[in-house]
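This is the structure I have questions about; it appears just below.
The complex appears here minus one protein chain, its other protein chains still in place.
As written, the chains take the letters A, B, C and D, and residue 1 is the first residue of each chain.
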Amino acid sequence: MKFKAITAALVTAGVLATSAPAALADLVFPMLSYRTGPYGPNGTEFADGYADYFTLLNERDGGIGGVKVATPECETAYNTQKGVECYESTKGDGALVYQPLSTGITYQLIPKATADGIPIHSMGYGRTSAANGKVFSHVFNYPGNYWDAASIIVKHLSDVSDGDLKGKKITLVYHNSAYGKEPIRTLEELAKKHGYELSLLPVDHPGQEQKSQWLQIRRDRPDFVMMWGWGVMNQVAIKEATNIRFPMDKFVGVWWSGSENDVMPAGDAANGYKAVTFHGVGDDYPVFADIKKHVQDAGKAAGDGSNVGSVLYNRGMYAAMLAAEAAATAQKMHDTQEITAAQMRDGMENLKIDAARLEALGLPGFAPEINVSCADHGGPGLGAIQQWDAKAKEWKLITEFTGSDREVIDPLIAEDSAAFAAENKIEERDCS
Amino acid sequence: MSASADRAAKIGDTMLEVKDITLSFGGVKALTDISFDIKEGEIRAIIGPNGAGKSSMLNVISGFYHPQQGEVWFNGKKRGPMKPYQVARQGIARTFQNIALFKGMSTLDNLMTGRMTQMKTNLFWQAIWKGPAEKEELEHRERVEHIIDFLGIQAIRKTPVGRLPYGMQKRVELGRALAAEAKLLLLDEPMAGMNLEEKEDMCRFVLDVNDEFGTTIALIEHDMGVVMDLSDRVVVLDYGQKLADGTPDEVRSNQAVIDAYLGVSHD
Amino acid sequence: MENKANTFPKLLIANAQRFANRPAIREKEFGVWQTWSWVQMRDEIFALANGLAAMGFKRGDKLAIIGANRPRLYWGMCAAQCLGGIPVPVYQDSVASEMQYVLDHAEVRFVLAEDQEQVDKSLEIRENCPSMQQIIYDDTRGLRDYDAGILHDFAAVQEKGRAFAKDKPDYLQQEIDKGTGSDVGIYLYTSGTTGKPKGVVMTNDNIIITSRNSIAFDKLTEHEEILSYLPMAWVGDHIFSYGQAYVAGFCVNCPESEATVHTDLREIGPTYYFAPPRLFENILTTVTIRMQDAGKLKQKMFNYFMDVARKTGIDMLEGRALSFKDKMLYKLGNFLVYAPLKNTMGFSRVRLAYTAGEAIGPEIFDFFRSLGINVKQLYGQTESSVFITMQPDGEIYADTVGVPAPEVEIKINDDREVMYRSPGVFHSYYKNEEATRETKNAEGWVYTGDAGFFADNGQLKIIDRAKDVGKFNDGSMFAPKYIENKLKFFPHIREVVTFGDAKDHCTAFINIDLEAVGNWAERNNVPYASYQELAGHVEVYKMMLESVEQVNSDLAADPMLSNSQIHRFLILHKELDPDDGELTRTRKVRRRIIAEKYDVLIAALYSDVKDCYVKTEVTFEDGRKGAIEATLNIQDAKTFTPVVQQEAA
Amino acid sequence: MFYREAGDFKTSYASDQQTFPIKLDRYFVWGVLAIAFLVIPFVINDYWEKSVLVPFLVWAMAALGLNILTGYCGQVSLGTGGFMAVGAYACYKLMVAFPEMNMFLVVILAGLITAMVGIAFGLPSLRIKGFYLAVATLAAQFFLVWLFNKVPWFYNYSASGQISAPERTVFDIAVTGPNAPPWATYLFCLILVVVFAYVARNLTRGRTGRSWMAIRDMDIAAEIIGVPPLQAKLSAFAISSFYIGMSGAMFFAIYLGSAEPTEAFGIDKSFLVLFMVIVGGLGSILGSFLGAAFMILIPVLLKNIMVGVLGWPADLAAHIEFLLIGALIMIFLIAEPHGLAQLWRVTKEKLRLWPFPH
Partner (left out) sequence: MSPDFLNLIEVILNGLMAGIMYALVALGFVLIFKASGIFNYAQGVMALFAALTLVGFQTGQVPFAHLINAIFGTNVHHWGDGMNTFLAILLTMGVMILFAWLVERFVLKHLVNQEPIILFMATIGLAFFMEGFGDLMWGADIKNMDVGLPSGGSFWWEDVTKTWAAEGAEYYGMYIDVLDVWAAGIAILLVIALTLFSQYTKTGRALRAVADDHQAALTVGISLRSIWVVVWSIAGFVALVAGIMWGSKSGVQFSLSLIALKALPVLILGGFTSIPGAIIGGLIIGVGEKLFEYTIGGMIGGATENWFAYVLALFFLMFRPQGLFGERIIERV
């Protein structure tokens, strides 16, 4: 019995130590995905897109610069502890960049990954002030952050109000968490500038019951409602908005509140709902033909393949594309195929994607140009507004990609990153 | 028996006195104007048919029930409103009709819990253990071991009480009450459900406790033989009222008692 | 340093210096093993001795010691000896009348009683024991209200003693110095299979020299731990727990109570252990029964490794060469079975164990030895201060009892009776010159009363009580015990009494072993309400018949004993019981009494009836008497024709 | 089988009442501690630290705390997550306010602060019992989390409401922040957990522990024989919260490094700890550790087997993991409702009696 116990202990220890299998390929892009839990439906789509694009590269191009790509997937269930465990278990396998897909996990990983020298790409989420590359050397949140999003939405609202928001009432319905609170300060700053009246309505996780908030909105009759939601909160909010017959074209969500999942349950009534986005919608791009041919039809699709072309799928794919481009940049810069995480970081910092490159990638006009630099990890900060067409069951871009109000945002970023630097005794890098 | 003469010499002044106790639950009167006393060193029995209010009386004495009327005097002082544990601290220990042992604990721990009122070390020293806490614990363990020895329950010292047979549990419960080293011991049907041999044992223990430690005992018992043998004085309750009070012989010949007991065949 | 003190008090003083704070005695009380070092024990004993002196205990006075093995009672022995007095230990379970005889015969002045029970008995016989003047008790429980006239609390006596010592600080030492080796040390009353108990007078030299010799023989040291659980009045306990303990300086452990002996044994884990064969047999029975409840796999494993042990265990114990594979297998077995088994039995630390008093079944003996427990046999009796023969390490046999112990001479007389002469030979029987002369001749040779011979291996072999060895009508030898022992080695048989002297053939009474048979019944769904019913059960008879026939076939193979095959037997309806006088307190069969009591049954065995009615008087545990009656079946057993030995010689 | 108890006897109450009266157990425990203190710190890496050992220790501390309340005192609480949050935020405020303070002190102070909050939320237990109390403690859970989310003072007015642990040291060795070496954080947690497991053992074996158990087993009888219920229950709440607070502080400062209340200290944490306590064994110190190990390691193990060894898709594996954990919990409760500790006890009893079955 003793021997049995020892054997069992050894096996247990062995299995505990076994992380996801060390990739045979040389370029490792771990996926901290979540396909279960309250946010599983959204996480699944993103993860499918992220995985499929890399599969496409492997199948079509033989990887990046001839080196195969591996995407070990680790389920976090949107749970910070599991996120940390996933990070620790995969970082040893030569991970190049992390895409945590959770603001909570991103916060968790910022100091750790920086200490480990592995870059994080929190694309359109995470810590907004990470855009300041001088302070956050290993964190990137290009092509846009929450404050950009807030600013772009305000800009759009201003546009539809003939350029004048003075005296208008804007209500923010937000997920009562770090993520949801992110835009508040920006919106308050912008309120000062534009003279609108901002009221805040928090919704607690998970957000199934929002009757109070929407009755409040109904009573207040705001001109516009903005939403920073995620998961079931989005669906319920849109549904409640339709219930109180709030005009959908005056209801704008951030890019995490603008997927098919969010509008479908409300059915036709959701028609006209808007959301900001930093990339194109739909599957009308050449790259999808490749994905169909090399990935889906080859039976190599992640998940069940039903999500191709959805907003979150596209976003996952876009994230993978940016990672792949950064890796290629790094390969070129350091003149090596087998790059390290540090080189990857350099690649990300020098990432440049112009319209031509996008076209070459089979994604013409899919996203604005990107030009990352040492000081600016936040990308162009451009966004467009997409609108839901319930009849066609598809999103449509209704504006060009436009910029955010740097005048307001940059000082905020400087302030917040300076606070972080002070708290953690970080010297600003010299980026000149 | 010459023993009764010896015993008479042992009995001292009044230790506890209840005066005009009336207790009711939502209109139902459990006790009506009950008065009696318990003298130091005596064995006092409370008897009566089922539902006579015997247990309620004990509950009043141990502070679990608060009577609507009446007073309880203990050690010559009138007792104010008190929580049961404060009563226990004054030196009144008891056993229960339906065994109320701490089932998850061993015999030893049950007895040690009985000494709760005597233990003093504060939380800090207990957390450190080494030092005052351990010293106190061991001192009390020694006292408890003497009770274990007294009751002859060495073999079940570390057995969880839930696993013990009924008779043993009764004995452990007596041990827990003894551990408190109380001045007054209230025994609620200590021999209920026991066989003859166990009853004899228990009688011996009750007498020994009274003898060796000089503990005053008030007990409720159904077995008339036992009551008459054991007790110095008997108070008889029926339907919450006092029927009689006196020595076993007096009570035995009291007509009201005879009627009550003939009326209700005792079990 | 060799300890040359010649009395126990002197040994005590020497030990208190030499071993000082080493434990001398322990008792499980109040949940833990209360321990006294030699120094503490000396002080306790001296306080008691002084107290006794203060109470007027004088040289030559006798102190009866009545009770279970408890430190204070052992101290009483030594305290009495300090003052030149003589301790008289009495069997604690003897009834008042037995006790009265001993106390009266020994002219006891002081009594040291364990508790209320013993005090009650003492008080009961007080009027018939005019010599008895003072009673000291150990346990105060229940004695509070007793008349304090002649009763004294042990602690109070010690207190008195301490005061006395202040007054006369040198008195005790002077008294101790007066003692010599040739002084009478103790009276040990033998239970005796017949008649009244005899008081065996032992000198200090008897005990001390014998102890010293036996200690040297087995290389015992002060590091031994021993559990004292056998009656203090028995010579064995006196030697093991007192004589050897004082001489070697090892620690004596007193169990909490009779009921907890097994647990206490397990806790203490003695290194030196004595038990009569019956106890070893009981242990084996328990092991077998408990293993029957184990799962299939575990049983298989257990049996496999027990086979391994049977094959190689004894060789392993005696350090003989074994193949690597056997060694490894045994070691594995030791890990999986033997060591845990020894642990549960409390034998993990046993270096040396003795058994004596009766023949031990070879299987039982080998079982323990094969587990690696060094069990040895010795042969002895009260009159010899135990040791007559002992088995040296490496020369252990089940059927012989060893070579003469150091300084012991042995001869076999013409009646096949074993005789010996040694320093341990008793002084005399107290107040019984005649018996002394009968037992010990002028040259100091003592008749053991046992028939025996020296076997080929040079060791003594005991067949039976010399007087019990009889003859069948055809003149062939009838050794009842030999046959009985063969039967008793079956676990389900507890006791056997055979008959055959001056008869044509052999018949037997059998007592079932309630534990073993009861367990079997439970397992086989045989319902029974009482011992009697179980004993009379057809299936049980069948089982016994098998055993009897097997013994018969064994006996048939032995030319000397082939006539002893059992022709008819019956199963007794009650257990033979010391309380009914059927057994001695040491559980030896009292043949004569049984033959008288059950003459109807014996007659029936030698007729051809199929059953027989019998009514027997019994004594219950509380001393009440009653009668039980039954009609017993009588069973014929198959016998075998003797096998003619064809040895190619 | 391994036990050789013959000769292992007790000559004093002190040795009879020690935590591990059996010699072999003592050796075993010393062996485990020796490995934990002398071997593991030298071989530990980031993965073992962050995924296995530190979370195990943190949760073991929480389980100890809840076991005191639920296992020993019989008061079911579902407010563990909330109390952990109190510990975490107290720790954060202390770290920020007194940067030079030794982290041990910080954690212990955080525990003390939580203890006070625990007393406040323990007050209803004097009237409310059983499941009613369990659900009532949820009020603590939700209210506390809401409070920390809502009042900016708690998170020092940071933009997102997240708190992050700055680097703090013990004797100049960093134990928090990204640069803390794995062995340091591990040892820090280990020392706290071992010391306070010992304290828990001391409390539960003495007067206080018995008063808790008396309340648990039969509260009315307990009061009548002299156990003050107020004192017993509130002390259980206080000490339980003290442990849970320390666990929360460690969870935030050592393990996660940053936290936000809704996600890190949600109701699922309360359930998780309750699971540990029940799967491990109510009323058992050892059970707290076994339960924590079970609930922390099994998911990691399952995931590693399914994704790592068998190579199943992550989402399938995640679903199956849920399914298996649920099944395992049920199987465990059916097989041994008194938890792993009881299983251990039974096994030990069997080993002590070996080769006999009983």
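Here is the rule we go by: a residue touches a chain if its C-beta (ideal position, glycine included) is under 8 Å from a C-beta of that chain, and two chains touch if they have at least 3 such contacts.
Since the structure is predicted, the reported quantities are computational estimates derived from the model, not experimental observations.
Visitor: Using the document's definition of touch, tell me which of D:A6, D:L109, D:A221 or D:L340 contacts the absent chain.
Guide: Result: among the candidates, D:A221 touches the missing chain.
Visitor: Tell me which residue among B:T32, B:N59 or B:Q90 touches the hidden chain in the full complex.
Guide: Looking across B:T32, B:N59 or B:Q90, the contact with the absent chain belongs to B:N59.
Visitor: Would you indicate which residue among A:N261, A:N314 or A:S417 is in contact with the undisplayed chain?
Guide: Looking across A:N261, A:N314 or A:S417, the contact with the absent chain belongs to A:N261.
Visitor: Would you indicate which residue among A:L201, A:M248, A:V311 or A:L361 is in contact with the undisplayed chain?
Guide: Only one listed residue reaches the unshown chain, and that is A:L201.
Visitor: Spell out, residue by residue, where the missing chain touches chain A.
Guide: 35-38, 40-41, 44, 176, 200-204, 206-209, 211-213, 215-216, 218-219, 221, 231-232, 235-236, 239, 242-245, 261, 264-265, 267, 269, 299, 303-306
Visitor: Residue by residue, what part of chain D touches the chain that was omitted?
Guide: 70, 76, 124, 127-132, 135-136, 138-139, 141-143, 145-146, 149-150, 220-221, 224, 267, 271, 274-275, 278-279, 282, 312-313, 315-316, 319-330, 333-334, 337
The criterion applied here is as follows: only the chains that are shown with their structure count from here on.
Visitor: Mind having a look at which chain is the central one, using mean CA positions?
Guide: Answer for the innermost chain: D.
Visitor: Averaged over CA atoms, how far is the centre of chain A from the centre of chain D? Could you give it in whole Å?
Guide: Chain centres of chain A and chain D, defined by C-alpha means, are spaced 35 Å apart.
Visitor: Using mean CA coordinates as chain centres, what's the gap between chain B and chain D in Å?
Guide: Chain centres of chain B and chain D, defined by C-alpha means, are spaced 41 Å apart.
Visitor: Touching at least two other chains at once: which residues of chain A meet that condition?
Guide: There are none in chain A.
Visitor: Mind pulling the residue numbers of chain D that touch at least two other chains?
Guide: Within chain D, residues 1, 12-13 contact more than one other chain.
Visitor: Quick check on the complex: what are the chain C residues that touch chain D?
Guide: Where chain C meets chain D, its residues are 23, 26, 31-35, 225, 266-269, 287, 290-291, 293-295, 298, 301-302, 335-337, 339-349.
Visitor: Give every residue of chain C touching chain B within the complex, in rising order.
Guide: Of all residues in chain C, those touching chain B are 29-31, 141-142, 144-145, 256-257, 259-260, 263.
Visitor: Mind listing the chain B positions that touch chain C in their complex?
Guide: It is residues 6, 108, 141-142, 145-146, 148-150, 154-155, 157, 208, 211-212 of chain B that touch chain C.
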